[in-house]
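For reference, the structure discussed in these notes is given below.
Note that one protein chain of the assembly has been removed; the remaining protein chains are unaltered in position.
Letters A and B mark the chains as written, and numbering starts fresh at 1 in each.
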Amino acid sequence: MDTATFLLSLVLAQTPQADLRCTPTGEDFIYDCTVTLARGGKPLERAEITVGADMPSMPMAHSVRPSKARPGTKPGEYHFRLDLEMLGEWAVKLRLGGPVRDQLTLHYEFDSQGATRRK
Amino acid sequence: MLADLIQNSLDGVTAGAAYALFALGFTLIFGVLRRANLAYGPAIMFGCYAATWTHLNFGAGLLLLAVITIAGGVLAGAYVERLCFAPHRGGSAIAAMVASFALWMQFEELATIVMPRHLYAFPALYDGPPLELGPFTLRIDGLVMLATAIAACALLWWILYRSRFGLAVRAVIEQPAAASLAGINVPWVLVRVFALASALGGVAGYLVVASHGQITPMLGMWSTLKGLLAMMLGGLGSLPGAVLGGLALGLIEAHSQWFFGPQWRDLIAYLLLFVLLAARVPWMTTRSAS
Partner (left out) sequence: MDDYAIGVLTNIGLFSFLALSAYLLLVAGEMSFGQQAFFGVGAYAGGILTALYGWPLPLAALAAMALGALAQFLVGLPTLRLRGLYFAMATLAAAEMFRILFELFHWRVERNGELAGPDGTQGFRGIRWIFEHGIEPVHYLILVYALLAVILLLLVWVERSRLGAVLRGVGLDPELAASVGIDVQKAKLGVAAAAGALAALGGVLYAHHNTYIEPRNFDIMLGVHSLAYALIGGLGTAFGPLLGVLLDIGVLEGTRFFHGYRMIVFGGLVAVLLVFRPRGLLDERMVLWIRRRFS
């Protein structure tokens, strides 16, 4: 394939990277979260994100109400609220729409302090 | 190399002693009911969590914690027996086992509700250094576990062969129909066997949690899996088999982990069980399992 197509395919194929930061709201298992999205090193803006979560060892059995993320102040930052059923490790699913259509799964351990990345 | 083998064997036997205790409880229940109690581990976990909760909120000594664990286990076991096994006696084995699984779910959720953190500290059984036997080390709590397993065997033997209750139990195991015709109150025997198995499980659970110094909600699943595996390896329905199966499982795990790592450790144990079952090895498949 020619150079232009090759470069285009590289750009289009890059998986977005996400980082999550959560703080407990005080109400049981509800967290205020901020996700930072980047792609190819640059912040991913104007993404439409729907957030869900599931537990790795009992998939399909937990129903976390999906929430839509609002853009934050900094480019690539989005805020949302996560209402979980219990503490422990959750697979947070970000369904991206808008400029990039994809689904990211992030593993975070949720405790009384916030969320720590697992993988 | 030999030193590793011996050390691993020592570790394996002490871990296996815990498995043996769980397997004994499973076997007692299986022996009289011909069913596996999937809520056995979780009921034990209930007792351990009750003790942990007491310790967290009131502080308690080791002996009190042991008593609470055993009492909690017996209470939970009675609940399981009444709801899952008494109603299906003579009926569907699958219904009983699935019902016991349902109660397992209850115990697990209860634990995570009352104590939501993944890990809680539990007062250690013994805080000091392990015993040194030349180049080998032996943990003191491991020794206690082993001694308890041996004592439990002796106690069970005495109960089964030197007491009237034991005679009734053996009658129910060997000839359930004849036993009730002979006037033995079979349901009452079952209730007491369950209580005995639960108490045994409580002891095992307490020792495990106190040896590790911590408790997690995985205890229910872990003890159930190990107990079932050990019971099957040693021959379903045989009490000496349960002990041997437990010790064998401990040894196999210790050596597999040493040579191949933790994933292979579990893989080899499951593979062994599968192969033994598939080959329908006589000692494993003689007793009918409904």
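The working rule: contacts are C-beta pairs under 8 Å (C-beta built on N, C-alpha and C of every residue); 3 or more make two chains touch, one makes a residue touch a chain.
A quick note: this is a predicted structure, and the numbers were derived from the prediction, not measured.
J.: Looking at B:Ala93, B:Ile140 or B:Val186, which makes contact with the chain not pictured?
T.: B:Ala93
J.: Which candidate, B:Ser9, B:Gln106 or B:Thr216, sits in contact with the chain we can't see?
T.: Of these options, the touching residue for the absent chain is B:Gln106.
J.: Taking the full complex into account, what residues of chain B touch the chain not shown?
T.: The missing chain touches chain B at positions 30, 35-36, 38, 83-84, 87-88, 91-99, 101-106, 108-110, 113, 221, 225, 228-229, 232, 236, 263, 266-267, 270-271, 273-274, 277-280, 284-285, 288-290.
J.: Footprint of the hidden chain on chain A, which residues?
T.: 9-10, 13-15, 28-29, 50, 52, 54, 56-63, 65-66, 85-86, 91, 93, 101-103, 105, 119
The criterion applied here is as follows: only the chains that are shown with their structure count from here on.
J.: Can you tell me which positions in chain B touch chain A when the two form their complex?
T.: 112, 116-118
J.: Can you name the residues of chain A that touch chain B in the complex?
T.: 86-88, 111-112
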